[in-house]
Structure formats: structure tokens, C-alpha cells
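Taking it in order: structure first as C-alpha cells, then the write-up.
A protein chain is absent from this complex, but the other protein chains hold their places.
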């Protein structure tokens, strides 16, 4: 039990901090309320800036342009980015496709796809979920039939984050119907400019559309775009997901802590009949509860990293982290609404809106937190079955 | 929507009130903390007093010595008893066996068993649950084999309230193994003095034993003690349960309201560092929550009665009432513990114990509320399946 | 003793449900969300013709002379439909007139309200405070036989559409904040009044800022005795929160029905998701919360209507309970719907957002629990 960092790591932290301080424009800070369009532009520009600074994908092996950073260095990097309130970038390519290609990609695939991701030139999105394959992802039905040296794809994907921005999509498609459902799935990279592809943004309850539907109508994709073997796509995707999920949250504790401090500020600055809400004993209980949860989430992340550093394999801890922070986030944003009272009605661009109506957006957006990337119910199943060994 | 009572009902209420005021000794009041033994003695004596006053079982038909009281009269009677803080008596015979016999009993059975129940001479207990048949009651395994004009019973029952006091037991036993489990069960009345019966009180986490185990070893019971047909016992029991459950809670709203007022008194009288806990804003929120719940529970009961009066059949509402009040009761007793702070440790007969340690007993006892007579989980299944029509 | 609807009340319920299903489907609600005024004058007139604007107005003023239980029945159905219109506020402004208005005032306003000609609303909250007497700071200084009023009111429902705003202002500073409050009949067209619609989360409802800048209010427009406005307002609020509670129960029930329906149809892992206890028990809890809330609601409606002891407590209990329930049920519904529940296309967010607005109107659950403690402990 020792929460101090080595001098080398400390030095690495200084380097990251110095760079980000120099290179992050004040107006790009992530917690500044802004429109989706503004956010996209900044995300793209930031990705390019990271590349120029040599920080594009520090976790990637050096041979592919990364730094081969240790897990602790990844933690530090993410913490510093969070501390500086830097944008998170459009990270599907770096965070999800990249690691998949290292492990399952051909040399050609790596050569073709990794450099543009690194440079921030090509944006990727994920094509996993379908209207009838949500929690039950393996029930996916988007059909791919081999026709010569191509796959011909028909079907529909949904919940593809940034789909409308993306150039390419990594997707799971069904290539075999006569075997148990996990065994007939193939992992394939699809150029979204291919004829037959239609991307449609989904309007959300926030009034914004981060998520998209993608329709495939006789879309011809070269077989060389298959990652791993035909019909082995489920395992390709799951391996990466486990990997990705266990490091996806490295910067979250600090981002949540910052959000918590903004919540405390909201309570301090919101007066009700002359009295700051931060002095209200009932609100104080709830703020303290959030404080405890945000801190504990950090410890959950730290403990996971430490066990990885000690050489333990990533397991279902990612489910715990995800379940934990998503439920916590909902409580935090609900508390913000409670603090605001009737002001909680006022959204962005309304006269009298508090903090530019940002908490309203966060409140609505947080409803997705317990659904996307595995509902809380699915996470509880995973925890109960994989960690506690309860029967299916 | 009219919550006033007719003049006749009002008059009936006056009659009950007058009688109970005259006949209930101050020291018999139900909410006075006392030992289990004291409580039993009072319950028995009160049952006899009710009989003498002509109030033993007002819901029973006149021909069996009841009053044939309307549902509203039953409500009034139970409310007045609750208001007067009268003991509840040992009501298994009156409340559960009696109605079963009206519906399924032979003339001989009625003649033999009903009068002693009415007089309070014979105490009955229930023999339904078994160690391996709890929530899954129909899985019961206590075996009964027909041997001439007798059933020979072997097996074990558990959770029989007042088993150690009881003279007789109405039980469900398995008479047929080769059919689906609900169809091989028989309802039988067993004299607990029959050779081969052993009753063993179960010590509980409260330190008290209301519940018993009953063991049967080659117990011979005359076939004339079977209620309804052989192998039809499940339906006999369920019919009565539905009936019983829908009127079992008539007096509860007032008893809970009284308990709530005692809780408010506890908060008023418990000072922490000079300040009454009733002035603590966090405690006030929780007290108010209990207030809302206790009141709403009353409305749930009233609505159920009204729908019965309008001629609607009792359905799953009893599950709702049971689920509602059991969870509410746990919260109330937990709140009492919170109000007491470290004093919550001090139980009956301890120096410094608050309110004679009664809340401690209630707190522990309330853990059974969400388990006995159908767990909260079972009630939720019933509500979801029977009222909302969700699939099994 | 009948804790349930009478035949007439059941009939009313059916009529309103039928109307709402026909005339207020969610496609209509969505139209109104995009509409500048936020409601349909045509629909308003249709409802008026059915007599609903006069539901609780005595017959002598062309109303139907019904009570709070009937209003609750109606509001439940309007809640199911997420009705975009200042229905309850109009009736509550009428209530203020009934409570405190002079014979002339009643004659002037009530028949026009009942006929649907006049939309009315209430202005109470201000930028620095809300839900309490202390919040009322808009200043009225004597001028001529009346007052000159200045101040800002916030969250005023449909001030953009109203011809009358019953407004609470302060004519004196008393020892207690409840003293010195006066109600006035504000004409939104009067010089010095500026109405600005606000952008709200519940887009199917308009909340406005009402700015009063030296508005001349003649004595004839003062409602009741000067300085005695708070007790009147309290009585109005008591009915208002019961009506809102009914809207919440209706909305929650509809949300639950939608969820249960979906849970029966949606198949994942080879089974309808409603067969999984995570969903099934959540739905059962919704049912219990809704039935518990409904009990508290109808008791409150009856108790307030008949002014029995404890009516204040009952009203606050209903508002607290129904607020919690509507939010909990709709949040749970979104979770059960999963991804599609997060889409704009799906209707569940209309209910979720409505829940949030109603919760913060005239005191949230925490506020009313504290009020229960005050009245009870």
C-alpha cells in the first residue's frame, strides 16, 4: 500500500503537465459548456495537436508510433489531461481499433490503418449494436455473405457514437447462421464511403445527436478488411473490449472530481431565499455522499491498475467501474437539479439559466450512462456470474 | 370518493368503542413492551373476553356464531381495536381455519372445530412451510400415506407461528408424488397431541421464539380430518389465503400510525448534545417520509376495501399491501435506531435503555416482515405477473 | 365510505381520456413543443366547450361547480397525455378569484375563464427565491387609489398566452414574511409589463419571465384585502399541488404502461425482457409507488375539498410522494427501454421532463417533507 510515484514517473508527469499547459488553449477546456459542433471541431484539432506533440497514443507500441507507455504512465497521462481539463478526442480508433489490430491485424492492415489514426486524419466509429441486439449483443443479425473476394453486407447498426463524423467503421457482422450465435460473427472494417452505406444521426433526449444509425444495403467490403478469422469476430471484439475497458477510465476519477467541485460551487453559488444551498443540511448530506462516491471510484480505478501492474489479468473489474461511475454520475446530476430548484428547468440559451444550462445537459445525458456500453443490469450479471460465481 | 361513514356504521363504531373502553384493561394495551410469555397470557385472556362480549369473530356467518359483519363493519371493528391498542389475539383459527371450513369443511368438521375456536379454547397454528419449501411452497415434501381410514404423516414443518402454544395444526401434506407438484397436496387438520408429533420452538434473532418447527413421525390422522378432497389441498389453502390476506390488514393502518407517533415521540424526547432529534433536518426528512408512507398505506387498505365493497373480487392487492407495509416497517424501525444513536445498542432490561428497549426488539423483528408470509421478492413476482401481466 | 371514484367521476375520467387520446396524442404534443405559443387555441376552445375551464367555477359564473376530486380525475388524464396548455393554472387563478375576489372581479373574470375566452395564470416565484412567502419581493408602492408595481417574476406558466396574471407582490414589510403580501390581477398588456418566454427542459410547457417596471395597478385590480394575500395564496397552492400531484400520477401510470408493454414485447436472450426479475421487479415497484401515490393523491383531494383537519399535511404528502414517484418511474422507464428510451423519437422523455418540471413547481419533495415535519412534529 503505497500511493507515491517513483521519481521517473513523477518526471514523466511533469513533462506531460508542461506540454499540456503550453499547448491547451484556455478556450478548448473540456468542461466549458458548448455545442456539439464546437466540441467536434476542438476534438479533431486536439487530436492533431496531440500527434504533433508526440502524445497521440502513448499506450501503443513504439513500432506503431506509440510510446509503449507503462500502465502507470498511461494513468499519469490521463490524469494530467483530466487535471488540465483537456478534450478527450475522438478516441475510437486509438482506443479500440488500434489494440485490436496489434493483436489480430495483418501487417497490411496495420500499415494501412494505424498511421492515419495516429495523425487524427481518419475518424473511426463502432458498429456493434443493432435494434434487436442490445444487451444481447451476440444476437446481431447484420448479414455478410462472401461473394468472391468481398463480403456483401446488409443490415442495420445503431448507437454508433460519432458515426456521422466517422470515415470508417469497425463492425461485427453475421457470416454464419447455422452455429450457436457467438460463433458465426465476423469482425470487419468498413469504409463508410462505400456505396450502400447510409449514416443517420439519432436525435437524443438531450436535443443533440452523438449517436448514429448505420444502414448497409448490399455493401461490398473486400475480404482483406476482415480482422482475424471469419466467424471468430466475437472473440476478436471481446478481447479488445476487456482490454479497452480496463484502461478506459484512467482519467475519469479526476474528471469526476472536477465535476464534483463544480457541483459544490453550484451549491455555494445558488441561494434560495437568501441562503446558499451549500448550507442546507439535507443538500450537504447528498453532496457528501457524492464526495464519498467520487473518491471511492478513484480508489476502484487505482486498485484495478495496481492489480494489473502486479501482473494480474484484467477481469470483470471494468464492469464494476462502469456500473459504479454511471450510477454515481446520475446521482450527481440529479443533485444538481435539486440544488437548482425551478432553475433546473432552464436550459442552454435561456435567459436566467444557471451555469449556461450545462447541468441540464449533463442531467439528461447521464441517463445514457447506465445504458450505453452495457446496461447496469448486464454489468450486475457479469459481476455476479464472473466474480461471485453465481449461476446464470 | 367519500370517506364518511353512514350513521349506522358510525353507531356500530360507537358500540365497539364503548365496549373496548370498558373491557380492555389499561395494562393489556398492545404497545406496552412486555415479554413473550406475558403477551401470550394476555392474548388468550383477550380472546376469551372478546367471546364473552360477543365479538369473537364478527366476520363469521351468524350460523357459526359470528355476526355476519359487513366488510365496513370489519374495518370499523379492527380500527377501533387498533385505536384502543387492544391485543390482536391468537387469530389463526378465527382468521384462517374458520373461513376454510365454511367453504370446504363438512358439517361434522364445522360442528367440532368452530365453537372451540370461537370460545378461545383451542389454539391453532399453520403447518405450511418446510425447510425446502419456503418461497416455493408447493415443493413441500411432508408425506402422507393413506392407511385404512387414516393418513400416516412423516416430515417436517417450519415457521409455524405460536406452534408451541397450539393444540391443533392445519397443514398441507403431500399425498401424491406422480403429478405436478400443486396437484398432489392435501389440507389436513392435525391434533398436536397425536403420538409422533414434536414441536420445537425456534430461537430467533430477537432472542424470542414465536415460530416453531413441527416434526411428524408416523403420525396417524383420521381421514375425516382432511379438509376438501385428497390432492386438492393447494386450492383449498390458496382460496383461504386470498380471502384472509385481503382483510388481514384492516387494523394495521391505525396500529402503524400509532407506532409512527411513538417514533415521533422518540425523536422529540431524544436529545443529542442538547438538541431534540425532532429538530434535526435530516431526521425530519426521514420522519416525514415515514409519515407519508404510513398514510399511504392506509389509503391502499381503504381503496382495497372499497373495491371489495363495490363487488370486485380480491386479487393481488394483498401482495401490494404486504410488500408496502413490510418495507415501510423496516424503514421506520431503522429510523428509530438512527434517532437513538449509540443508545440503539441497549436492549430490554439494560440500564439506560430508551423506551425499555422496545425499538430494538421492533427493529430486529421487522427483519422477518419482508420474509414471512411471502418474501418481498415473491410479492413483486405476484404483482408483476398477476396485475401487470408480465411473463413468468 | 368509498375510497374510489363515483360513477359520475368515472364517466368524467372516460370522457377526458377519450378526448386526450383523440386530440392530444404525442404527435400533437410535439407540434406544440415547436410552437411559439406552446399551446393550441383551437384545442383550448374545444376543451372550453366541454365545460372544462369552468370545472371548478360555480354555476352562477357559468362553471360546472365541481370540486377538487373531479379536477384530480381530469388532471390524471391530462398528465397521461402530457398536455401542453395552462389548464390548471387558469383554474387556479379562478380559484384565487373565488377565494378573495370582489363580486365585480368575479363577474368580470370568471365567466370569461369558463368560456375559454380568458387564459389566466399565477406569478409567485422570483429570481432570488421561490416556494415561500419570503420569496415575494416585487414591490408595490401606493399610487393614487392603487399601486405602482416593480419587480420580476420567474417561471410563470404561459404568461405569453395569458390575459390575466394573478400576481403576488409585497405592499408592506411585516415582522413575518407572510405579512404584507398582496395579490393583484395583473394585465400582461399593461404598460411596464414585459413577458419573456424561457427555454425550458419540458419543452411542452411554457414558462416565462414577467418583468414589471412601474406598472400602475388600480385598486379595482387588487384581489382581496391589501397585505392579506398570503393566506389566500396558501389555499390556492394547496389545491394547485393536489392538481399537480394528479398530473404526476397520471403521467407515471402512462409511463409504466408503456414500459410494461415494451417489456412484454422486447426479446433479448430469447425471452421477453419482462421475464427478467431486474425488469419485472422494477415494474412491480413502479406499480406500488403509483398506487401508493394515487392513494395519497385522492385522499388529499378529498381532504382539501372538504377542508378536514390535516388537509395541509395531506396535500404536502401527495406532492412529495407523487414528485418522487413520477421521477423514479420515468427514470426507471428509460432504463427499461434502454437505448431507444434515450432517443428524441421515443415518447418517454416527454414524461421524464414533465416529471422534472412538476417536481419543482410549488415545492419539491424535500420541501414538502420539511413542511410535513413543521405541521406534524
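Structural remarks
In this document, chain identifiers A, B and C correspond to the written order of the chains, with residue numbering beginning at 1 in each.
Here, a contact is a pair of C-beta atoms (placed from the backbone, for glycine too) under 8 Å apart; a residue touches a chain by one contact, two chains touch by 3 or more.
No experiment lies behind these values; they were computed from the predicted model shown.
Counting contacts over the entire complex, the absent chain touches A, B, C. When the missing chain is restored to the complex, the residue among A:29, A:112, A:150 or A:289 that touches it is A:289.
Residue-wise, the contact with the chain that is not shown comes from A:302, picked out of A:19, A:302 or A:365. Considering the full assembly, A:268 is the residue among A:15, A:103, A:268 or A:351 that touches the omitted chain.
Contacts to the hidden chain, counted on chain C, fall at residues 276-278, 281.
By the touch definition given at the top, chain B reaches the unshown chain through residues 129, 131-132, 134-136, 139, 158-159, 202-205, 207, 211, 271-274, 282, 330, 337-338, 341-342, 344-353, 357, 360, 364, 367-368, 370-372, 375-377, 380.
Across the interface with the omitted chain, chain A contributes residues 1-6, 9, 72, 75, 264, 267-268, 278, 281, 284-285, 287-289, 291-293, 295-300, 302-303, 305-307, 309-310, 320, 323-324, 377, 379-381, 383-385, 387-392.
By our rule, only the chains that are shown with their structure count from here on.
Centroid distances built from C-alpha atoms place A farthest away from chain B.
Distance between chain A and chain B, defined via averaged C-alpha coordinates, is recorded as 53 Å. Multi-chain contact residues of chain C, defined as those touching 2 or more other chains: 279, 366.
Multi-chain contact residues of chain B (touching two or more other chains): 281, 285.
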